[in-house]
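For this depiction, one protein chain was excluded, whereas all remaining protein chains were kept in their positions.
Take a look at chain A:
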Amino acid sequence: MMTSLQRIAAALACREPDRVPFFLLPILHGARELGLTIREYFSRPRHVVEGQLRLRRKYGHDCLTAFTYAALEVEAWGGEVIFRDDGPPNAGAPIIRSADAIGQLVPPEVGRTDCLLQGLETLRMLKEAAGDEVPVIGSVIAPFSLPVMQLGFEAYLDLIYDRPDAFARLMALNEEFCVAWANAQLAAGASSITYVDPVGSPTIVPRELYLRTGLPIAQRTLARIRGTTAISFASGRCLGIIDDVATTGAAAVSVSTDEELGAVKRACRGRLAVVGNLNGIAMRSWSEADAGRAVKRAIASAGPGGGFILSDNHGEIPWQVPESVLLSISHAVHTWGNYPLTWTQTDE
């Protein structure tokens, strides 16, 4: 039997491991395990580490993650984070109030920013517990996607279309920050970095704009990140830009429920592994049978030949998804995910 680390390495190399690897990402559920509020849970690295370890013991997935919440990155730039008890925290008011303010903006230094240092501490502790058995995932918000939280979405779209000068300056600052933050995570023990870039998805911007903006930014940024990377579109579409994504150096791409997993896998043609694409939001009301069907369908579409990691389509399981559903998903992967996947030729 392979370790989780070997299993993921085989999948990323677009080969068949012993079983379909499975990234379960219950980011918030650790709070429930520890009987803490979400805010308390995220306030200490040791909580997150304990939560992640308990969740992996329960569900038997193939990763640990140090991701807490996306708004952490604007917190690092001086922004406010708003917590709630029944879901992920969100970024508060924009830290950049006008395009002209970008001229004076100074990116945070990773080594001097408390919230990032906490993240690195979480990674170090997770890596120590993981050893060489299971990968520990680090993540960054792409320079092209971070401004939605830095400025607000509407102001960011106006910036892209109306102020190319200020947009370029912001991208330069964000790229420096992103590279430093990613490399610090790798140095602290992250096995890989998920580059979260949903604004680059054709759901949000047309391909011709991506080719001029998000894509070159991703190419430059990923080239400077000293480790394995994967691109996540956070449940935005990606089929129309797969050939472009394949030029960034990323090893894997996440797939939305809005797209057919098999079609994306075929488009990747062994250049990228695919990660996806269970619907995390619909999952909340799944029965055991629904979970089994969804897992089987995903494995049948993308499992054969390897290069596939089963996961939800966003990179985070909502707080409202019950333990019973996660257990059913886990059970189904362990039942139907063993290679060779002979059943996929006869079944369904």
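One rule holds for everything that comes next: a residue touches a chain if its C-beta (ideal position, glycine included) is under 8 Å from a C-beta of that chain, and two chains touch if they have at least 3 such contacts; residues count from 1.
In this text, contacts and distances are computed from a predicted model.
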{"item": "Chain not displayed: protein name in its UniProt record (\"Cysteine desulfuration protein SufE\", \"Transport permease protein\", \"Sugar ABC transporter ATP-binding protein\" or \"Cobalamin-dependent protein\")", "value": "\"Cobalamin-dependent protein\""}
{"item": "Residue touching the undisplayed chain, where the options are A:T3, A:N279 or A:T344", "value": "A:N279"}
{"item": "Option touching the unshown chain, where A:S4, A:Q118, A:T221 or A:T257 are the choices", "value": "A:T257"}
{"item": "From A:C63, A:A91 or A:I309, residue that would touch the chain that is not displayed", "value": "A:A91"}
{"item": "Option touching the unshown chain, where A:R237, A:R271, A:R293 or A:H334 are the choices", "value": "A:R237"}
{"item": "Contacting the left-out chain in the complete assembly, out of A:T3, A:S43, A:T203 or A:T344", "value": "A:T203"}
{"item": "Positions on chain A where the hidden chain makes contact", "value": "82, 84, 86-88, 90-92, 152-154, 157, 160-161, 202-206, 209, 235, 237, 239-240, 257-259, 279-282, 284-285, 318-320"}
